[in-house]
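All protein chains of the complex are present and in place, except for one that has been dropped.
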Amino acid sequence: MRYASALRLPQYAVMKTLPTLLTMAHPGDLSELDARIRNGAIRAEQIVAVIGKTEGNGGVNDFTRGYFTQSLMHLLSTHLRESPAELAARIPCILSGGTEGVLSPHYVVFCRCDDDDDATSEGGALAIGLAFSVATATGDIGRASHAHQVAAAVRAAMRDAGIDHADDVHFVQVKTPCITVARAEEARAQGMAPVSGDPNRAMAYARAAGALGVALALGEVDGAALTDDALLADMSLYSERASISSGVEISCNEVIVLGNSPHWTGHYRIAHKPMADALDIGAVAAALADLGLDAAPQLDASALGRIAGVFVKCEPQRQGRVRGARHTMLDDTDINAQRHIRGAVGGMVAAVIGDGRIFVSGGAEHQGPDGGGLIAVIASGPRP
Amino acid sequence: MRYASALRLPQYAVMKTLPTLLTMAHPGDLSELDARIRNGAIRAEQIVAVIGKTEGNGGVNDFTRGYFTQSLMHLLSTHLRESPAELAARIPCILSGGTEGVLSPHYVVFCRCDDDDDATSEGGALAIGLAFSVATATGDIGRASHAHQVAAAVRAAMRDAGIDHADDVHFVQVKTPCITVARAEEARAQGMAPVSGDPNRAMAYARAAGALGVALALGEVDGAALTDDALLADMSLYSERASISSGVEISCNEVIVLGNSPHWTGHYRIAHKPMADALDIGAVAAALADLGLDAAPQLDASALGRIAGVFVKCEPQRQGRVRGARHTMLDDTDINAQRHIRGAVGGMVAAVIGDGRIFVSGGAEHQGPDGGGLIAVIASGPRP
Amino acid sequence: MRYASALRLPQYAVMKTLPTLLTMAHPGDLSELDARIRNGAIRAEQIVAVIGKTEGNGGVNDFTRGYFTQSLMHLLSTHLRESPAELAARIPCILSGGTEGVLSPHYVVFCRCDDDDDATSEGGALAIGLAFSVATATGDIGRASHAHQVAAAVRAAMRDAGIDHADDVHFVQVKTPCITVARAEEARAQGMAPVSGDPNRAMAYARAAGALGVALALGEVDGAALTDDALLADMSLYSERASISSGVEISCNEVIVLGNSPHWTGHYRIAHKPMADALDIGAVAAALADLGLDAAPQLDASALGRIAGVFVKCEPQRQGRVRGARHTMLDDTDINAQRHIRGAVGGMVAAVIGDGRIFVSGGAEHQGPDGGGLIAVIASGPRP
Partner (left out) sequence: MRYASALRLPQYAVMKTLPTLLTMAHPGDLSELDARIRNGAIRAEQIVAVIGKTEGNGGVNDFTRGYFTQSLMHLLSTHLRESPAELAARIPCILSGGTEGVLSPHYVVFCRCDDDDDATSEGGALAIGLAFSVATATGDIGRASHAHQVAAAVRAAMRDAGIDHADDVHFVQVKTPCITVARAEEARAQGMAPVSGDPNRAMAYARAAGALGVALALGEVDGAALTDDALLADMSLYSERASISSGVEISCNEVIVLGNSPHWTGHYRIAHKPMADALDIGAVAAALADLGLDAAPQLDASALGRIAGVFVKCEPQRQGRVRGARHTMLDDTDINAQRHIRGAVGGMVAAVIGDGRIFVSGGAEHQGPDGGGLIAVIASGPRP
């Protein structure tokens, strides 16, 4: 296991996570980050991860993610003595395409800083940890063995974050490799059977393995239950805190753990809640309440000013019903079902928060209850 | 002025409006209405209007509306001694296409009944009134003269509904004629200049005239302000209670007024609120509160059981911002902006209500504040 | 086996097939057919089948097909002493949704007439035959047994058409039942395993069974090769003359056979050619040449006047290549791949013919060479 933290992640005596929410005019626009690096608000060498939403369609042919990532790495390369390729290999940049409805393109830059003040939050402060697994063999992708590999990386990232208890983890973003047609052929030539010959189906299996790997590491599912057959089948197994994407551009698993730790300082904390279905507005209010934020029905300006990031996973209910009423997302030949659900759940969450800069991602297999999903919120403490 | 009420609308000593919310399996499925007519729950001859949502794209090439209407009129024709064409001419069937996200295809059937119990609501009960204007000349469509014609029809529908005060009107659904290429040429041949040669633009003008006609009748705008130049230009002029659609299939203006009247009986009442923008969840809660319904953050089962219809108009903000954050609805070449906004606002309203059977319609020019819209809710009183 | 011909199909001493190509202003517009029935050009009781294209998206939520069918049957019901339901049960109305690009909504009405002149074509004239199979058990749908059932119906339709030799058959349109979620559950309750639990996949299997059933009846594949495992797997098996659609609205297989028969009279003949890929413009020219029509590169006005119907099946190449060049149809999250291929192949065929009223249908599994498809053309003889 190679840990990113063992390589280059900044380490300080007193550590603080600094999340900064920035906006973009288009997927190639990094000007806000550039300005903050230039004025010293962000130190380029302290950036450890980026999570964001770009305005593509979120599907296979969404190139806004690649465009943004290329632009980001080129920008950082001008500030640091590393090539774009080196930077891309050590700084996870996880993007969800699709800003349907009121959603607004944005990104959260996570820095690991040495603390420059004495702020501490009771119960710990926001902590971030990273780990990269070794490459997953194509024959393992989307299987229980893949999940175990992800689980090990999650545990490593927890250690990197200084989080001792699984209960203190509130959001785990994982990017897993997936099976391309070429990889599948290569695997077959080596006598390995890929979990599915259909790339889209294989990608869903990869996300499932990632999610159940997180669930295993956090004690949300039992190792005995995590069999090959359970993936995409036993939907009673899930993590409340896993957000998984899968991409052709990587061969290992990249893990970002976010939680609260007494070993870290700073004003920020994180909370989460599972969402039972696409109408579970109660979960949104409850996650905010855990951070002392009262949405009745919407955050006021002061509370909104404390929000540093909102992360949501969701899925169209697969029997075509939301609380018994027929939905038409799965049958729409013109708009992809993931675009539908992101727009609807995004509309709900943005209305409670009072802001459209919400990370809403589909493809939530085993990530929250079936047909629902999860929400995590990062906020600073109240101004004294 | 021809009033539908003068022709065939049922008149009783004691009148009651009975709204029934039904669902459909597809746009040609009227089986729920057929069953209720057969079991006596609905009397076909008492049906005066239908408002619903079908699952098309809501655009020019959305034929789910025509399919549903044809199916409805054929069904009613089997129960009444009138042809489908005769029924279509006297029963307004106003449909909005597009059930994006969690929205669910449904329709509300409005009956005018003689009261069979002694129920009354303090402050009056739900009242419905109809009026059809004479045909609007093509040269007038989308102009101030068109608005005045609509205003007269709204006043007639108020009289039909027995509503004396404009404040007691809470939702006015209008269907106006629009300018086809053929009508534009015909008008020019007669020396009339159509308001626009672009059919989509002309349709927006027609909706604007309808909305400002409602606003004039309800005292929301002053007659002096309602000039030709104000349409689609002075967005400070609007009605909080107008919901306008425009269609090629009619030449007159069809008006349905819904409000509360002391002259009517029954358990149902209606309330409304303007929505300042696409995140105005407070307006949803406030409209519900006016009916004694508490969403904190969502209606409970008992409160949900009282809901008989929710009607929403909304628009993508035209400068590309929602509360300062960039939205991408207007620039999306793949998904029409109206589909985006319906999905987002529908997601928000459905989450507060706890049900996806919400009428959400775009094209809200002068219908609620610019970039926002309005919401109206019909609910029965609390069970004693 | 119930044959439609045994029930009500017109039978004459000297029979002639009269195909009439009509256009529509929208999917509910049957005015051209109504006018022809009223002026005597078409006798309603002689109508035996309708094949057409409507302007929906061609996918699951394309309701233009149901709308057109309902409108057609209501119209015919006003001219004949049968209910719409009775007419729908005996007159196949096969529609393909989606008029992408230059394609134009239209329909071909097939009449069986007694001949009123002495016209004969050397080598026989256009003949049409129909057959309806019994209901296919859900456990059989999409399997070899289903294909055998279709093959029997094709043979029956050939007998009905008076076509003795398989070589004289040039186009077989089949509509097969498919597996809905409800049917799948019902089958499982009875101990039958549906071929796939995924409705879209099951529908592809149903089309495959239909296509290979046609191939079997026409001697294009050997019965021994037609195993369950061959469906959707051995793409070297196909019919050059099968056009299959699959729908939830039927439980039996409806078969229309079109060919040339010496037992029929009239000016019309039919020809066909397989298409090797989406660029196989040579196949279009060759099919026309078989009818004595020279496209160099396009039909002239006189030749175009002889065309009575053009029917095309096509598919996006499944490895993502057309003659080695990457295509992007299968990866487009915004436009369904079938809409892409219909638009492209429709553009090619319409350009050779010189008219956009071409029936182009996707979903061509085992219907023509893999990644290609087929074309059939009906034309009258040259004016003497």
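Order as written gives the chain letters A, B and C; numbering starts at 1 within each chain.
Note that contacts are C-beta pairs under 8 Å (C-beta built on N, C-alpha and C of every residue); 3 or more make two chains touch, one makes a residue touch a chain.
What you are looking at is a predicted structure, and each value in this text was computed from that prediction instead of being measured.
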Of C:Val60, C:Leu80, C:Val102 or C:Val248, which residue touches the hidden chain? C:Val102
Per the whole complex, from C:Ile163, C:Ala278 or C:Leu293 the residue touching the absent chain is C:Ala278
Have a look at A:Gly28, A:Gly162, A:Gly247 or A:Gly320 and name the one touching the chain we're not showing. A:Gly28
Touch list for subunit B against the chain that is not drawn: 57-62, 181, 319, 328, 331-334, 336, 339
Which residue numbers on subunit C touch the omitted chain? 23, 25, 55, 57, 99-106, 278-282, 284-285, 295-298, 322-323, 325-329, 334-335, 339-341, 343-348, 350-352, 354-357
Contact footprint on subunit A, counting only the chain that is left out: 26-28, 55-56, 61, 63-64, 66-67, 70-71, 74, 334-335
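Basically, only the chains that are shown with their structure count from here on.
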Which label fits the chain touch graph of this model best, line, ring, star, complete or other? complete
If you list every residue number at the subunit B and subunit C contact, are more than half found on both copies (same) or fewer than half (different)? same
Distance-wise, how many Å sit between the C-alpha centres of subunit A and subunit C, to the nearest whole number? 48
Can you check how far apart subunit B and subunit C are, centre to centre, with Cα atoms defining each centre and the answer in Å? 42
Subunit B touches at least 2 other chains through residues 55, 334-335
